[in-house]
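Just one protein chain is left out here, and the rest sit where they should.
Up next is chain A:
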Amino acid sequence: MLSYFRVLSAERLKMSRSLIVLLILVSPLVSILVGLLSDVDSRQQPWLLLLGALSMLHALLFMPIMSGIFAAFICRYEHQGGGWKQLLVLPVTRSGVFLAKYTVIIALLLIMQVLFLGALLLVGAVKGLPGPIPWTEIGRSLLGGWVACLPLAALQLAASLMWSSFAAPLALNVMFTIPNMLVVNSATYGPYYPWAQPFLATLPAGTMEGGGFGALNLPFESLMITVVGSFVVFFLIGWIYFRMKEV
């Protein structure tokens, strides 16, 4: 456990002055742009409609993609020129290193969510949306979206640990994320497709006209079954692999 905190502290230092800071900003900035250009019907639940509009890009695309980019990014330095060796000859446990790396990814995703919330509030204020702001629904959406990213982050960490190439895990990630646009429309496959969960968890059920479409009517709880299940599988794969890895 001590090993975990020490590695985490070292990881935080390695992050400084890195491009990652810019990557976190991409989705919130794009969301502001999309939000300002979108037309929100302000008659009923305007905040949730705005959240729904912004989620189209943020939760459907950026959150799964960023999970992969962050994972590839924080493994990149170690893959270059024997960095794993240098890290693992230090008195650290493999589990400690794995957990620290994972923590960094999900922390970055959490920061991204907070910035996205900022973008949402900014757009709402500029558009003069009427209050009260539905904090509970928004909070549940953003937190749910983040939780739904946890299995993706675990899978991408595993892939990034296995492949020394920066592009390969990203290709895998994009390959699974692109079908999202079709999958979320399907009531059959949507609930079981891990890459679709951030979107399904973010988009408030019943805010769409006519009560939503496809898998969007599913209760929050059933989404979490897919999330937790895939998390356990992906996390174990990565963790066991890293413990056995020959460096």
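Just so we're on the same page, contacts are C-beta pairs under 8 Å (C-beta built on N, C-alpha and C of every residue); 3 or more make two chains touch, one makes a residue touch a chain; residues count from 1.
The rule is simple: contacts and distances are computed from a predicted model.
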| item | value |
| --- | --- |
| Name under which UniProt lists the unshown chain, selected from "NusG domain II-containing protein", "ABC-2 type transport system ATP-binding protein", "Phenylalanine--tRNA ligase beta subunit" or "3-isopropylmalate dehydratase large subunit" | "ABC-2 type transport system ATP-binding protein" |
| Candidate in contact with the missing chain, chosen from A:G82, A:G118, A:G139 or A:G229 | A:G82 |
| Chain not shown, touching residues in chain A | 3, 6-7, 9-10, 13-14, 16-18, 77-78, 80-83, 85-93, 246-247 |
